[in-house]
Each structure stands twice: as structure tokens, then as C-alpha cells.
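Sharing a structure below in C-alpha cells format, with a few things to ask.
All protein chains of the complex are present and in place, except for one that has been dropped.
Letters A, B and C mark the chains in the order given here, with residues in each chain numbered from 1 onward.
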């Protein structure tokens, strides 16, 4: 991280010298620039995080400004081309648009398979379903645990779809690894750093949702946690931030899509369901995200949402999901992207034709 | 405004009676509902604003909740169908998508006409340009005033486009009325109530931008100010709200589009330029808004933005605007809308063909 | 405003030269500093607002950072000592703590005098009361106008207290000037720049409330508007900002007090009533603000708040105000400040003893 130390107009020569010395001591290269009124010290090559804080406290220093981002492996500078993941034959990122769909929580074999079949037939590429649900109330339904994971795996095999499920505890990484294809790290765990380190040690893709008050830099720093452990298969997801605007559950920050794409090579998804909190708003937000260039969306679908044990009001009905998929496909085309139409036999350009009896990869 | 008064579990019978009496005194009809633990008093038909505050202070009252919105004329209940305005022959609202474009401030005849011609040729329907600019610094360029209005009017006539310009002072309503076709009330004046009353007394359309910390209810209450004066030609515009997310100037709250459409019959636009604060982000945000169902967008375009006196960094270049208009057109089609392609001779379904020598209306 | 232009690592020599040239063209002095990887151009002495935006768009530029604040007259650099105003003999600012109290709106002669007498006897220095009320609903009570101003003036004379009242329209500045001692510019008008210019042309103190989404820089820029017109008698007031935290009406940003004091010489007040929106919270917030070092507070007091036409729920009862004043006095002492105990005969150190028949100043 390169920095600029701006001295106060009143700083003495000794103050400047002290800064230059400390910059060297920190292993940085100082570059002095004396202006008419102020002196500026460039500090290039910072290796030690915390350097900025230390320099900011020296006498005569007005401000220390970072001129590079604190993440490396997640940055566009480090890896210029879009990262395109291959998840069981499905390409994610770059021009590929993938829709992840399914129920919020796995509640029963019946609902999971019914919804899974519906979303696959409509064109969803990846199946979602929660087995461990973080709930703000200790009295809420918290998921079926291992039994849910088994159902999800079974559904994934039968429907020939990769699966994604949330992991909330470092102690659960091994079991989730066993059953699911993609780890989801939820918004409330975006800065559960030990969890990030654990999934970073695996070789399965990690889908990280932005915390509800996280800056984009912080989101990419969380991606950096995973990348720094050697797992380069990371997807980030904008899912709505907390603002004063309480007409919706969270404010979908659609500008995060192009901002992240400018700074990072990682695929960016959006989660319209949790942002909206209300199914009527889900189609508009989904299309907004796709039009803004997102690499995909994760959408909650439920066949009987008023009986759902979790987040029913935001689940789209299967019938509406069919229509939504069609609009997603068209808008992707307008912005130069292409939807992965998983499981649709008429899709000549499906990235991978399902092969009976197993995965192609 | 109908309300529910929830009594505390500990409220005495006399407390309940006092609430019932006060509800009647306020000209409301009380509806008593005794639960096992709590009593609830419905208060139907509130005419006096402030009733809620008064009831909330009576002994034994736990909470007073509004069950209807405080605006009337702006509400979908009052007017179920979408309002479609006719602005010099251009239809605004409902399925019609209109793009307003032009420079941020009117700086010179040359730039205004050059940009105006470019955006008209690309398909923009309405010409924007500021003559009175609200600026956070007293030392910034504040617009050309009357001279700017004259240029705008001239450009509107020559290019055969309706014009929109900002009014910031109730004392300027008369002069702006004289020269421009649409009043713009900016975000910082959304609750300049005397200004709203003044434009409400005219018969020209009023384009109200959401304040940067305004709720949707407050935005619709500001529309109500105009409507209450007899001017029914109101457009509202989401232009980005202020949140912790400082990677962009403001966070475009794209969910405001479907939320407002659910509650109100008024046309909803978006302003991607002020939200983004940076031209690279403008196309993504514009397309997001159109995909979410907006009735249009107001976009800043400048032929030489690095010399612009105001907001240059967010102005799109004319060449990029052409491409953007094409994508807007396609995405409008996907969501069942239709762009007004003003000035394009090949547009058979232009709402009004320009007639030489004057306006058709 | 001094700036630093950080060039991209990839910037060519010609890019750097272009920036240097443009810096000179803008009347700034360029200071070149070539680092190992990046070049930095200091730009000292900016007179033209907008320079930053222009430079930021040149090829090869990574970022332009301001290293000085955009306000001048309001800054601590410009005027190092605390500004202490003399308002009809009352000293405001520096170590002096003054409490402004009274009803939200002036509703009747009786209530105004009753509340005024109560707050004066308890130790309030300045009398507040609104004659022009900005209300978010067009159907709400908007104040008594001139009749209210007459009552306020009469109460001020009889109680020997300076008066403050809100002005919401540039057209009302003359009449408010005639009747009141201090102009209040409300949060919703903090960026009503024409209003600021008008009160800036008078010689009466201006009390500016922070807008509900305004940064401290923006608040001080609004002060700068008044100062730039020659009126140096400005007070700024933190009144709560809009955040996601909806348990209170607005979040009182108590840290604004020391932050503003560090940057500016102007007195800083707090408004606990509008922040809290609920009278039970007003004492805690008032004491928090005084403990943080505020130069005073503006508190709504009402003798019969459940009949008030405006903001009754947040008005403190006169009896509680007496106790609050005593705690304010004690906490002021702890932080090295001193309350102006206006009208209390036992206050030997009252800044100015009331003289029969007129003001001492």
C-alpha cells in the first residue's frame, strides 16, 4: 500500500525529518516534495499494515492518504482479465450469466425437489438451499443441518445441478464440503475471519455476500482472506445494504456491480430476494442487477411461500420465475452477456451438456 | 390517515376511555377492540395532522401506528391508473420511456447547441440545462441566470425539444415559467415547501428529485404539496441517497422505482449521473433503472467534460450516449415499455411528429 | 484548496506534462514529485472551484485528493480563537453555555408567555418560537406568520430575552429581521443557498442547523455562504442525522461537536429535541451534548404538550426543564464551561444584568 503523508503548514523541518526516518524504518521508500506552503512525503511500498496509523500520529502530520487499495490478490491490477470459474462444467464470471435458485431453507424433501425441478426447467444453473440458517432470533427455525445437506446433495445429483449452501461455523466446513459444491458465506459472516480462513483452505468455490454495512473495500478484503489461503475460486455478491430507506428490507446497491468490476477480476452476483424482502420487488431488482452487468443472481423460489419456515414473503412463485428467466436472458443479451441455460435441451450453446450418470468434469 | 392506538397491558379502563374521548374530539371515529391482554383503539378518518402525536402522549398508550399513508392525491388509491402527462406532445409515464439529456449547466450557446443536437439525434426526448445551479460552495459557478434561460428556450425551439431547468427560489418561478417547459425541483429543495407551493400554482409540469435523505413517503408528500395547489403534472425522480457507501457519490436506490409505482400513479424517473458522480458508471445505472421499470432517466451529456464548469466528471460523452440510447431502447422493450424516440425520422410511432415552424400541441 | 494529483503507475511522461500544464493554466502552482513507481503532482493555491473535477479527468490520472478544506472564513486556520458573539449582551461561544428554550411553534399568546416565563426562570438565556414552520405535509399547521412574530417580540421584551425564530423563505428575511434577534435556518433549508445569501446580507446572528444528511464540511460551507456576505455572526447546530437506526427520530451525532470545534471557530449547539423526537430522551441527549463540549442547546418546552399543534411529543415539561437546567449547569462546570443564567437574580456573574427599560447593548 503506497501512501502520501501531508505535513501541516506549520510543521517544522525536524517534524519532516522524523517522518522521513520513520518511513524508512517501516521499510518504505520516502519521496520528499517541498511545496511553497506544505511538504509532502510519499511512502512507497508499504508491507506492514498499520504503517498508515503510525505515521498519522507523528508531530506535524496533517493527514496520511492511501493511494493504493489494501487488497492485492482480489485486485484488477493483480489479475487483469475477468476470473471465469468452472463449477462442475458451468462457467461463472466474464460474459456468463448464471442464476442460482431454490428455497431459502431446506424444509422437506418434497418442497426441495419440487422447487428444484421448477427452477431447473426454467433455466436456473445452480440449486440453492439452506441447511444451517443464521437467524436473529434464538427461537427461530435454524435449519435441518446434516439431514438438509443430504437432501440437497441428492437433489443436485438427480437434477444434475451444482449446489450451494451456507456455512456459518468454522466447525461445519468439513461437513458442508462433503455434501455441497459451493460454500456460501452470508452477510452476517462476511467478517467472520476464521470461517473465511477455513473455506480458504479448501478447493471448493466460495460465494461471499457483502455485509449489510460493509464497504466494497471490506468485501474485497474478505475475498482476499480466502484467496490468501490459496483458494482462488471466489464469487462476491451484493445483497443490499442497510440505509435509512426502510421501505424495503435492504437497499440494493446496484452501483456496487460496476464498481467491483472495475476494481476486481472476481465474478459479482446480486441477491435481489434478501434486498427486497418482498416478492413483488424481486423481478425489478433482478433485472436491474443483470442490466448493470452482474454475472448472476441468487433468487429464492418457493412453491408454497406462505407456509415457508423462513423468509417466505420474498420467495418468488415458480410460475413467475419462468417469466423472470426469460427477461434475464433478453437483458443479458442487450449488455453483451449470455445466460447459462442449464438443463434446457434446446440450448445449443449450453456450456456443458449433461451426461447421464455423472458430471462431465 | 387512519390509525391504531395500542394500549399498554397495564392501561386502566380510564386510560382507554380517555383515548376514546380524545379520538372523538379529534373528529375521528373510535373502534374499540379488547384483547385478552391489551386493548386496541382504531381511529378512522383523521383529518387533523398531528392527531397521531397527540394520542401518543396520553397515559396508558403504548404506541400509535398509522395504517394509511399521509398523502392522498399522490396515492394509487386516489388515482389507480398511471398518470400519463402530455408535455408538448410527448407522452410521459405509463409505458412511455423518455430520456432527458443535456449539459449540467448552460455554459455557452455553442456547447448547449452542440450537446443538444447530439442528444436529440441519439433519441433523447427532452433537453436539460441548468441556469440556476445550487452549489455547496459560495465560490462555485452558479449558472448564467436569465441569459441561460434564453439560450435554453432558443435551443428548445430550434431542436424542437421540450426543455427542463432547475428553479431554486420561489422568486424565480415566474421567470423560469416564461422560458422553460418543465420545472425541476432539485434534491436540496425537495422540502423547500414555499417553492413547491409556487410551482404548484402554475400549469407547467414539475419534476421533483428525491432529497438525499428523504424517504419515499416524504418524496410523495412533496409531490402532494404541488398537487394540492391544483397542478397535477408531477414527475418524481430517484437520484441517489446518502449512505455509508462512499465508493460512489450517492447510492442509487433502484428499488425506489417499483416501490413508488406501487404506491403512486406518478411517473418515476431516475438520475444516474448525480448518483454515480462518475461517467463510467452512468450506463450501468441507467440501464438498471430502465430495467427496474422507470419511466425515464435524466442524463448529463457534455462534449468536452474536462472543461465543464459543473459536474464534468459525471457527463457522458455524446458518442457513448448513442450506444446507451440503443440499449435503453432494447431494455425498455424487454420490460414492456417503449422509448419515445424524439426527432428520429425513422420512428413511425413517435408520439408526435415534429411539424415545421412550431409545436403540434 | 490545495490538491495532490496522483498519476497512475502506467501514466506516460506526456500525461504528466499535460497535468502540469493544466495545473498552471488553472492558476495553480505545480510541484512535481517522481517516485519509483508513481508520479505525484502537487497543485497549490487553487482559486477555481471545479479544478479538482477537471484534473481528475485527464489521461493517466489515478486520483485527485484535496488536502485542504473548501471553506475559508469558517475555518480554524482563518480565525484561530473561538468566536464569541454578543447577542443583546449575552455572550455565545467559547466557554459560555447558553440554553435556548421555548415552544416549537407559537400557537397562542398565553402558551408562549407561560412557557417563556418558565424557561427564563429556570435559566434559559434565549427564547425560541416558530412563526413559519416547514412541515412535510401540506395539510399541517404552518405557523401563525406575522402575528406569531409580533407575539415573540412582545414576549422577548417582557421577559428581557433575545429571541430566535426560523426563516424559510428569502422573501421573509426582512420581516423576520424586524421582529426577531436571531435567524434560525432549519435543517431542511441548510442548502437553500439563496436564503443563506439573504441572511448573510443582514447584521443579525444566523443559527444554522445541520441538514439531516449533511456532512460537517457541507454544514461549514453553508456557514461560509453567510460569512462570505459579510455577516460574521454564525452559530451552527447539530440536530441529528438520518441513519438506519429508527428507534429515535434522528441519530444525534454527538461527535460532531468536537469535530466542528477542531475545524472551525464558530459556536456549536445541539438540538436534542428534534433528534430524540420523544421527550423522555431529551435530558440524556442534552447532557451528552453539553458533556461533549457544546456551546449550548436548543430545547423545546411546552406546558401542555399533548395539545401542541407541532411536535408535542418531544417537548419537555417545564418542571423537568428546571431539573435539566441544574444538571446542565453542573456538567458545564465539569468540562470548564459556564452557563449563562439569564434572568436569575442570584447570578452574580450574569454576563449582563438586565436594565429596566431596555437592552444594555
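Remarks
Simple rule for what comes next: contacts are C-beta pairs under 8 Å (C-beta built on N, C-alpha and C of every residue); 3 or more make two chains touch, one makes a residue touch a chain.
It should be emphasised that the depicted structure is a prediction, and the values quoted were computed from it without experimental measurement.
In the entire assembly, the chain absent from the figure touches the shown chains A, B, C.
Contact with the chain that does not appear here is found for just one residue of C:23, C:144 or C:275, C:275. The hidden chain makes contact, of the residues B:4, B:84, B:175 or B:322, with B:4.
Of C:10, C:24, C:108 or C:330, it is C:330 that touches the chain left out of the display.
Contact between chain B and the absent chain runs through residues 2, 4, 6, 29, 31-38, 40, 42, 44-45, 62-63, 65, 67, 77, 242-244, 246.
Mapped onto chain C, the interface with the missing chain covers residues 213, 215-217, 241, 243-248, 251-259, 262, 275-276, 280-281, 284-285, 287-293, 327, 330-331, 334-335.
Touching the omitted chain from chain A are residues 49-50, 53-54, 56-58, 70-71, 134-142, 168-171, 188-189, 191-194, 197, 211-213, 218, 221-222, 224-225, 228, 241-242, 305-313.
Quick note on the criterion: only the chains that are shown with their structure count from here on.
The geometric centre of chain A is 41 Å away from that of chain C, both derived from CA atoms. Those residues of chain C in touch with two or more other chains are numbered 242.
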